[in-house]
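The complex appears here minus one protein chain, its other protein chains still in place.
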Amino acid sequence: MNHVSQRNTHYCFLDAQGQNLEPLPSDISLDWLRAAYRHMVLIRALDKKVVALQRTGQMRTYPSCLGQEAIGVGIGLALQENDIFVPYYRDQATLYLRGVTLTQIMQIWGGDERGHLFTGHAHRDLPLCIPIATQMTHAAGVAVALKSRAEPHAALVTCGDGATSKGDFSEALNLAALWHLPLVSVINNNQWAISVPLTMQTAASTLAQKAIAAGMDGIRVDGNDVVAVYHAVDLALKKARSGKGPTLIEAVSYRLTDHTTADDATRYRDIQQVNDAWEREPIKRLQTWLHAQHAWDPAQETALLEAVRTEVDAAVAAYLALPPQAADEFLQFQFAQMTKPLTAQQRYQQVRFATDSGTQDPQGAR
Amino acid sequence: MNHVSQRNTHYCFLDAQGQNLEPLPSDISLDWLRAAYRHMVLIRALDKKVVALQRTGQMRTYPSCLGQEAIGVGIGLALQENDIFVPYYRDQATLYLRGVTLTQIMQIWGGDERGHLFTGHAHRDLPLCIPIATQMTHAAGVAVALKSRAEPHAALVTCGDGATSKGDFSEALNLAALWHLPLVSVINNNQWAISVPLTMQTAASTLAQKAIAAGMDGIRVDGNDVVAVYHAVDLALKKARSGKGPTLIEAVSYRLTDHTTADDATRYRDIQQVNDAWEREPIKRLQTWLHAQHAWDPAQETALLEAVRTEVDAAVAAYLALPPQAADEFLQFQFAQMTKPLTAQQRYQQVRFATDSGTQDPQGAR
Amino acid sequence: MDARELTMVEAVTLALRRAMLDDPSVVLLGEDIGTNGGVFRATEGLKAEFGYKRVMDTPLAESMIAGMSVGMATQGLKPVAEIQFMGFIFAAMEQIVCHAARMRNRTRGRLHCPLVIRAPFGGGIGAPEHHSESTEALFAHIPGLRVVIPSSPVRAYGLLLSAIRDPDPVLFLEPKRIYRIVRQRVTDHGKGLPLDTCFTLRQGDDITLVSWGAAMHETLQAATQLQQRGVSVEVIDVATISPLDMDTILSSVMRTGRCVIVQEAARNGGIASEISARLAEDAMAYLRAPVQRVTGFDTPMPYPRHEHFYLPTVADIVNACEKTLEAPSTTAWRPYEIF
Partner (left out) sequence: MDARELTMVEAVTLALRRAMLDDPSVVLLGEDIGTNGGVFRATEGLKAEFGYKRVMDTPLAESMIAGMSVGMATQGLKPVAEIQFMGFIFAAMEQIVCHAARMRNRTRGRLHCPLVIRAPFGGGIGAPEHHSESTEALFAHIPGLRVVIPSSPVRAYGLLLSAIRDPDPVLFLEPKRIYRIVRQRVTDHGKGLPLDTCFTLRQGDDITLVSWGAAMHETLQAATQLQQRGVSVEVIDVATISPLDMDTILSSVMRTGRCVIVQEAARNGGIASEISARLAEDAMAYLRAPVQRVTGFDTPMPYPRHEHFYLPTVADIVNACEKTLEAPSTTAWRPYEIF
């Protein structure tokens, strides 16, 4: 053994200046690009709004995806209805394209499980996954299910760069390669895991090369180029759906803001790095390119921003109008049927929240 | 990024026919080779004896190292006194060379914790590790301790081929490469994890390439060639001790017998594969070579076998003569000092085993 | 439908096979479960019968086994995963606690997790370190998980069938010490046993013995000894230790007024404590003596040569019962110690 199987291609079509590095893939039309652009602008608007809601106490801790819209949109456009998406927690864009409503997304981060009643193509998709990298093996299991029923669909899972250090990541890739699973794993390499930069996360010079440990293909793409992300994911999904096995894709991007609204990135990273990263962000470059192609004009931009505002505002209004759950709702979904102990606890809870013993507003009572 | 750091050398000096493939390293003398040969013969004799003891009910479940003696001896001869050895459970040979007595080895597998009171160079070494791959991160921690005190020593950890699938393996390598730890990790690739052949464990064509995921060097050696094992481990240890970072070594060998005495390998593997593997086993090839060099003769062999028998028999006698622990001994080592609850339990235990209420021989009482 | 004399491990195999015949979505996975039939032979013959797509030998990674089972379960499969020994389940803990036990609640019923994790557990077979744990209490404390422990071939068959058919995650712990100790006639009738009730194995009026798993074996022997001395003993096998059916235990103890709980697991924070606390809370007025627990110690199981120092014996149980029976049926109790 003197060499290893390895295919580490680095995809990029549109560079940071909105210039073509290579001709666009043939399936990428102007309409496609305008649609991708609209989705990215929408998600950025949503993101901004949710952060604002958090600052005014109407939202809980929220992980912004600012700067990583091309990854989510590229994935979302490549997925087909019957593929299964296994998200982590920074996947607003893909969720939206799967048919999860903006309101549901806000509901989850507003602290309400009912947001997970995913609609649209997402109805079989997995819920957001917070324990880092644990979703990787779920996705492998989903792929096993698809494969065992010979369904021509794929599972697609996302994770962060930090997640590649956790054992689950390796365990899942190893299985996927071994069992030739219809699984595409996409790393959102935003170069930070909260305060830990990638250089303090691994000595591997790329994350794509982690595929070699499993004996599978690893691909690296410019995660700020929605065409590159889409193209690589689309190819990988087609490969998976046609029984040709799994792929690992590293999408290199940058987290342009705090880890979450609970974080303060100025404590640990240089603003200069962030400013530099803004030069490479995905929306501007696509806008520049569309303008250069005369495929987009200021009037369209104004109309888009207006449409986006309307859509986001409506979603926010619906979010803010959500009624709270009943006091005993959380007891009802533990098992398919209520157990004896839970029924007793439910009775207790009903009494507890029916009295005016001060427990009506337990936060205040405390 | 289009290529990955990778150094996948395959070492072999003495091939299966006992022929030199390349000139022996300059530090390998005839005396060294005879010593290595003696150690391997001793360990094989021990192994055989322990299996026999198990068959007659005087030993508990035991994992034979038959066929993998070159790995253990190669490592044992490369380790220096102040290096720290972090074994898994199939490391009889290395333990012996660290100064653990044959009696202690038997005592552990005979089901007595006191065997872990390691003597000799092993006094700081870790105990046998049974939960697969968990020792990998211990070794990383040991290496951190050595590095943080700037000690010019290394940690060396072993694991099986099956262990490379478990997340701990990747987590430890990732850290070792990132922090440039003085750590050598040796995989005993005996090609089976109980009934699971390597082909059902991973799609990676080598285990050495798993180092690439961590961004470190991976080396593959013929694990049946004690010279190759020693040479690779020695170089890696020197590199580690001199602050040049970690190495992963895959030593390719074969498990010539059952996984443990509780296993029956005929259920799941072809005897032909085992017979073929016997052609490549480590002791015969070194003997052949020594004979060919006129460095070993039948009289020496006879004397060696006699010496080995005497040593093993004495160890067995000592093992069989070991007194049982006191009934409350297992309660005394839970914490540095007895806690209130444990003191109460100790009192209970003393009463329990002082009466003749039938609990004197609880096995019988059951 | 022929009934055969089976050991518990054979009854496990029978139930697995029945579940696989009845439901094509049932798949098995784990280390060495295929060609080798599992290290205890619980899956013997099943790969030959159902093929490698339904009996999957996995790579060596417990977290992956549990995690992929979660993924499979959300997509219509019914994975029955084997953890080779319960001592190796801890790597899978994150998946069990954070995902298997929460998928339904988190998604408000959109997805659920009908998986079974089987694991042999408990001491007394002289196995190496980590092969003899009884840590069922850790899992009983996890909301959303059923923890089921059979103590006879018939219950192994019926409970395992119900566990596999259950739409929610079940940890099915098999007391390996009694895998082959008793044979029982088991009919492959395909009927499950309920997962929400204890089993009353013997009826009596003087004292209630409560146990589960391998310790049932000693508990029954102790009951026999006591009965021979004229004590009327009720014996309850808890079987599903979580969610706990206290009704059966409470109504028994309210009648007998005395109770001894036997567990092999470490004493502090075990299931025996939960049962004892519930008895004290809900049946205090009926207790003629404090409930006693006969348990393992607050240490890991000693290495095999000395594990008999650890395990509760028949004599230990009889002793505890005698103490309980001697107690005056008044409130004249003074604190005392078993431990």
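For clarity, chains are labelled A, B and C in written order, and residue numbers in each chain start from 1.
One rule holds in what follows: a residue touches a chain if its C-beta (ideal position, glycine included) is under 8 Å from a C-beta of that chain, and two chains touch if they have at least 3 such contacts.
All values reported here derive from a predicted model rather than from experimental measurement.
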item: Identified contact with the non-displayed chain, of C:79, C:192 or C:270; value: C:270
item: Selected from B:54, B:103 or B:174 as touching the chain missing from the view; value: B:174
item: Absent-chain contact - pick from B:25, B:99, B:120 or B:141; value: B:141
item: Absent chain, residues of subunit C that touch it; value: 63, 87-88, 90-91, 93-94, 96-98, 101-102, 105-106, 129-130, 135, 137-138, 140-144, 242-244, 250, 254, 265-266, 268-274, 276-287, 290-293, 297-300, 331-338
item: For subunit B, residues in touch with the removed chain; value: 84, 86, 113-114, 116-118, 123-124, 126-127, 131, 134, 136-146, 148-149, 155, 167-168, 171-172, 174-175, 178, 330, 333-336, 339-342
item: Absent chain, residues of subunit A that touch it; value: 60-61, 89, 108-113, 130-133, 162-163, 165-167, 193-196, 200-202, 262-263, 267-268, 324-325, 327-331, 334, 341-342, 344-345, 347-349, 352-353, 357-359, 361-363, 365-366
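Methods note: only the chains that are shown with their structure count from here on.
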item: Farthest chain relative to subunit C (centres taken as mean CA coordinates); value: A
item: Computed distance of Cα centres, subunit C from subunit B, in Å; value: 35
item: Of all residues in subunit B, the ones touching two or more other chains; value: 165-168, 200-202
item: Multi-partner residues of subunit C (at least 2 other chains); value: 59, 61, 63-64
